[in-house]
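Complex shown without one protein chain; remaining protein chains in place.
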Amino acid sequence: MHKFANPTQFMRIANAIYPWVAGICVLLFAAAIPIALMFSPPDYQQGETVRIMYIHVSSAWLMMMIYGIIAANSAMFLIWRHPMANLVARASAPMGAVFCALALITGMLWGQPMWGTFWVWDARLTSTLILFFLYIGYIALADAFEDSERGDKAAAILALVGSVNVPIIHFSVEWWNTLHQPSIIKASKEGVDSSVHSSILLPLFLMMGAFTMFYFALLVLRLRSELLAAKIRNARLSQIAGHSAAQPAE
Amino acid sequence: MSVFTALLSRDLKLALRQSADSLTVIAFFAIATVLFPFGVGPEAEVLSRIAAGVVWVAALLAALLSLDRVFTVDFEDGTLDQLLLNGQSMTLVVLAKVIAHWLTTGVPLIIMSPVLAVTLQLPAEGYGTLVLALLLGTPTVSLVGALGAALVLGARRGGVLLSLLVLPLYIPVLIFGTAAVEAALTGMPSAPMLSILGGFALIAVTLCPFGTAAALRQAAE
Amino acid sequence: MVFTQLHFSVAAGGAIVLRGPNGSGKTTLLRLMAGLARPVTGQLKWSGAALEDSDAHGKHLRFIGHLDAIKPAFTVRENLTFWRDFWNTGDASRVVDAMEAFGLAALADFPARLLSAGQRHRLALARLIASPAPLWLLDEPANALDDRSLNALTRTIADHRAKGGMVILASHGADLVSGGTTLALDKFTPTEVMQWDET
Partner (left out) sequence: MAFENFAAFIDMGGYAAWVWTAYGLATVALVGMLVVSRRTLKARTREFEEMKANRK
């Protein structure tokens, strides 16, 4: 584990697997898109709108996976002070927020034809919305300080707090939803769940795989640029330190 | 324990001397609640349906308003550095601060809530549960809020950022707090919701002080 | 953060004066020693044992920084009493001793918001006497002090050392200690905060 804490080591491995990840990502997309859009059959209840589900569920999967990755890396950063873990968390957060937004929007686009309205206070949509706010809070907090190290630590603590809270929020919203929701929506939701068969699973897994690989490939790119930013910042800092120490001699 | 008692009594004394601060929060609570009848109309049926929710939301917003100053003043005048050097435990310091905050804002909010509920036509069965729910829910509000306040110390736009961080975390308290009152109104037992609120408070009191202490330490660094 | 290869220790009754230009890291070093900041690498030892728990380290020391930690709504006496109660070292009568030592006795029941900058600084320094601790970390303690207060401070530091106390202070002005070690911080090369290997 500690081997990965060294940025040079980490990036050497990351750069080595990057072409593979990117390649697999392209292949998966090449397979997933035609199957999801053309070759898979429409759902007997949902009709063609089931095709939205492939990207909706994939986005939702990534927003949760990325939150997990951020929380785990924040813990590693706070406990062992691995600089790389911090960079992984910070580079991931904007992507998590985008996938979260995508899950919300595709969920709405799926809900309109199915439920007749863009927004219902469905447990999943509501939890997703709250998770989106958590992402925005994380990103805002990480960027709110003049001293970037403070932002790193504050955001890492927030991510850990969030990771305790996400299950609690999810449970609360789920419970609240069963208390308030009329049964019609529940029924149509169960329709989706019970109709999960192989013709849907294949494009779904392909799409989820493609999205996941896309995230990892982009993560490597973003890590490179975060590392460069850190180098630039450090170079500037040492210039300032050099100047002030040189002053009395002049 | 000297750390805890000294700090708690200092904060209470300060709050008493600057009682305008607490009164402002209460005034905000009242104003925010009173806005709702103007927004939804004065019909007793509508108001009594939303009364519990409105009181809870307004209480959360009022508490949020007061959180800003929990650590900011101490941070700016150097007191926080000295508190960090307490020699015993930072968790005790945090607990003293949180309890002081709860006593100076949570308790006044609870006392004020039945009065505001009257203006919103809350049926008679609801008052006991509303006060109980607030009593069990506001400690979590103070604990989680203090954590948020510690995280945004020294941040740009700290106040707005604080609400962005803390409000989503308040949703579970809000859900069960209003559900408890609703249960009481429909003649169902409200004990399960109240015990869940108590459970939240227990989780918060075991975890939040550590997080807050860590956040305060890194704020001073 | 800004120094490398810095190694020093202070014995009972000893004193260290940190000297260096602005930005050389005197404050940073004092805060590191107080446990308020953590070194990227390196160790802080107390009586030969490495300090792991920064919470407990607080009881060894008093730190007087640029910010005075004074509540303007409290009187001078209340401000001091709170800190004495908070740390709970020394008896309650020391609050009065502390005010006398720094010429604040006449102001005891005035609200601190009426104090001048110099008086506020003296009130901050009075905490050293009100609630004693073996190690004093003082950041530019001579700032804003007149000659009489400067003498009071010099005397207080000498008393503290005579009783086996230690003092580490940052200063670019007056000499407040006799026979202490001087540590010139500009000799240590500044380095990068986090070192990255070139790829």
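Should a chain be cited, it is by its letter among A, B and C, assigned in written order, with residues numbered from 1 in that chain.
The rule is simple: a contact is a pair of C-beta atoms (placed from the backbone, for glycine too) under 8 Å apart; a residue touches a chain by one contact, two chains touch by 3 or more.
The structure displayed is predicted, hence computed values, not measured ones.
Partners of the chain left out, restricted to shown chains and counted across the full complex, are A.
Shown as candidates are A:40, A:74 or A:212; the residue that touches the absent chain is A:40. Contact with the omitted chain, checked across A:109, A:139, A:164 or A:237, is made by A:109.
Touching the missing chain, out of A:79, A:179 or A:229, is residue A:229. Listed by residue number, the positions of subunit A touching the unshown chain are 37-42, 47-49, 51-52, 55-56, 59, 94-95, 98-99, 101-102, 105-106, 109-110, 112-113, 214, 218, 221-222, 224-225, 228-229, 231-232, 235.
Definition applied: only the chains that are shown with their structure count from here on.
Measuring from the average of all protein CA coordinates, the nearest chain centre is that of B. Separation between the centroids of subunit B and subunit C, computed from CA atoms only, is 36 Å.
Taking each chain's centre as the average of its CA atoms, subunit A and subunit B sit 31 Å apart.
Looking at subunit B, one finds that residues 221 touch two or more other chains.
Subunit A meets subunit B in the complex at residues 78, 130, 133-134, 136-137, 140-141, 144-146, 149-150, 153-154, 157-158, 160-162, 164-165, 168-169, 171-173, 175-176, 179.
Of all residues in subunit B, only 147, 151-152, 154-158, 161, 164-165, 167-169, 171-172, 175-176, 179, 200, 203, 207, 211, 214-215, 218-219, 221 touch subunit A in the complex they form. Only residues 31, 34-38, 54-63, 65-71, 73-74, 78, 82-83, 85-88 of subunit C touch subunit B when the two sit together in their complex.
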